[in-house]
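The block that comes next holds subunit A.
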Amino acid sequence: MSYLLTATCAVPAAGAVLTAALPAGSSEARRRASKGVALAVSAATLALTGAVAASLDTGGARYQLTESHTWIRSFGIDFSLGADGIGAVLALLTAVLVPIVMLASWHDADPVRNPDGTFENVRRTQGFFALVLAVEAMVLVSFLATDIFVFYVFFEAMLIPMYFLIGGFGDRAGGPDSAAQRSYAAVKFLLYNLLGGLVMLAAVIGLYVLAQDQGLATFDLPTLTGAIADGKLVIDPTAEKLLFLGFFFAFAVKAPLWPLHTWLPNAMGESTAGTAVLITAVVDKVGTFAMLRFCLGLFPDASRTFGPYILVLSLIGIVYGALLAVGQKDIKRLVAYASISHFGFIIMGIFAFTSQGQSGATLYMVNHGISTAAWMLVAGFLISRRGSRLIADFGGVQKVAPVLAGTFLIGGLATLSLPGLAPFVSEFLVLVGTFAKYPVAGIIATFGIVLAALYALLLYQRTMTGPVKAGVEGMADLRLREVLVVAPLVALTLFLGVYPKPLTDLVNPAVNATLSQIHQTDPAPAHPVAATTGGEHE
Partner candidate 1 sequence: MNPVNYLYLAALLFTIGASGVLIRRNAIVLFMCVELMLNASNLALVTFSRMHGNLDGQVIAFFTMVVAAAEVVVGLAIIVSIFRTRHSASVDDSNLMKL
Partner candidate 2 sequence: MNSLIPLLVAAPLAGAALLLLGGRYLDRLGHWLGTLAAALSFVLGVLLFSDMLGRPTGQRAVHQHLFSWIPVNGFRADVSFQLDQLSVTFVLLITGVGTLIHLYSVGYMAHDERRRRFFGYLNLFLAAMLLLVLADNYLLLYVGWEGVGLASYLLIGFWQHKPSAATAAKKAFIVNRVGDMGLSIAIMLMFTEFGSFAFGPVLGGARQASEGKLTAIALLLLLAACGKSAQVPLQSWLGDAMEGPTPVSALIHAATMVTAGVYLITRSGAIFNLAPDAQTAVVVVGTVTLLFGAIVGCAKDDIKKALAGSTMSQIGYMVLAAGLGPIGYAFAIMHLVTHGFFKAGLFLGAGSVMHGMDDEVNMRHYGGLRKYMPITFVTFGLGYLAIIGFPGLSGFFSKDKIIEAAFAKGGTEGWILGLCALVGAAVTAFYMTRVMLLTFFGEKRWQPSARTGEEPHPHESPATMTLPMILLAFGSVFAGGLFALNSSFLHWLEPVTGHSEGDSPLQPLTVTLLTTVCMLAGVGLAYLMYGRSPVPVTAPVGSPLTRAARRDLLQDDFNHAVLVRPGAGLTASLVYLDSKAVDGLVNGLAATIGGISGRLRRIQTGFARSYALSMFGGALLLAATTLLMRSV
C-alpha cells in the first residue's frame, strides 16, 4: 500500500494548520512569511498530485494507488483513497489552481490599516491562506475518496472553510452594504449546500442500511458498485430512485444545476476573485465529479431513468445561464451566470451517457476551471484597480492597460469556447456526445455557443473598448505577480486546446468503466466508413 494519496491530501491539511498557527501578520514580513509557507505547501501539493497523475497506468485497474485505513469500524467506514483518471485529472486541476489563486489573492487578505497605523484583524492573512489550503485538502480527499462516507464527510466539511472565505473576505468593491451582502451570500451558500448535503446524508444512510440488510455493511464504493453490478446487492427500483435523487440533489446544488443555482451569483459576486475561482473552478467541480462517480456507479437504473429529465434541466441551465449572463450589470455575477451555463454543459455531457459526452464533461470540468480562473482573476485585478464591480464603471481599459485587456479577452474567448483553446475541445465533445443520443438537445445546446459569444464579447466591449472612462485613466497594467498568475492559465488553455491527449488518455478508461457500469454503449454511426481519417494513408 502506498501512501501517496494520503500524503497528497495530508500536505495541504497540515499546511493549513501550520499557516494558521504562524504569528499574526502585524508586519509585512510576517504576512509574507505566512503567504510564503502557504504557497510552498500548495506547490508541494501540486508536485504530489502530479506524481499521482504520472503514476497512473491507463491500462490498469479502475482505481489505482489505492489505500485503506480503518476509520470508524462501527459503521464500516474506511479512509480509503484511490485514483482513477477522472479523479486524478480533477485533483491535478485543483492543485494547479490553488497556488495560482493564492498568488492572485496575495494582498486581498491583508489586514486593514487603521488611521493610527495599527492594523485591525491581524490574523486575516493567515486565516485566508489557511482556509484556502483547508479547502484544497478537502477537495482533494473528495476527488480521491473511494469510500462514500469519506467522500460525504469532506464534501460537506469543505463548506465551512469556503463559507468563511466567502463571508470573511470581500473584494472591497461593493457598495455601502457590502458586508451585509457578503454575509447574505455566505449564508446562502452554506445553507443551500448544507441542505443538499443533508438530503444526501439521508440517502447515504439509506444506502448503507439497505446494503447492511443484505450483508454488505460497508461504504466502500468499488465493493458496492461491484455488488450492484453482480446482482449481489439488489435495491428495489423505488428505493433506488429515491436514493439517486438524494445523492443527485446535493450534487446538483453544488454544481449548480438550474434551478438550484441562485446561490452561485451571490457567492461569486461578493467574494474575492480568488475565492470565486475556488468556488466555481474547484469546489463546484466536486458536484459534477460526484454525479459521474457516485450517481452513475451506484444507481445505474435510476440514472438511466432520470437521465433525460436531468438533460432537460441542464439544457435549460445552458440557455438560461447564458441569457442571464447577458443581462448582468456586475462583472463577477456575469462570470457566475456564465459558469451556470457551463455547468449545464458538463451535466449534459454526463447524462448523455456516451463516451464523448462524459470524457468531454470531465475535460470540461478541467478546462472550465482553467479558463474561468483566467477570466475571473483578471476581472478581479480589474475590479480591485477601479474599486467597482459594475460594468458601467469601466470603459476603454485596453487603452491604458493593454496587457490586462488582452488577457481578459483571452479569458473571454476561452469562455466562449473558441476553437484552438481548451474549452472548445470539451464543449465540442459534450455536444457531439449529446447529439449522438439526443439530437434535439445537442442542437439546442449549440445555441449556447452563440449566447456565450454574446455575453463574453459584450463584457469585453463594455469594459475594455470605447473611450477611456473617468476613473479608469490612471489604471496600471498587470504587474509581474499578476502576469505570473495569468500566464500559466493562458498557457494551459492554449496547450490543452491543441494537445488535450494527455488528459483524454487518462480520462477515457475511467469513462469507459463508468459507461459499462450503467450498461451504456456509444451509438454506432448510421453509415460507418473506413476509420481512416484520411491522414495516414500517405
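The rule is simple: contacts are C-beta pairs under 8 Å (C-beta built on N, C-alpha and C of every residue); 3 or more make two chains touch, one makes a residue touch a chain; residues count from 1.
How were these candidates chosen? In short, all candidates are chains of the complex that A comes from, given by their letters.
From a predicted model like this one, the values you see are computed outputs, not experimental measurements.
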Exercise. Pick the candidate touching subunit A in this complex: 1 or 2?
Worked result: 2
Seminar exercise, completed: Residue set of subunit A touching candidate 2 in the complex reads 188, 191-192, 259, 261-263, 320, 323-324, 326-328, 355-356, 359-360, 396, 398-399, 402, 406, 413, 416, 418-420, 424-425, 428-429, 431-432, 435-436, 439, 442-443, 446-447, 449-450, 453-454, 457-458, 460-461, 464-468, 498-501, 504-505, 508, 511-512, 522-538
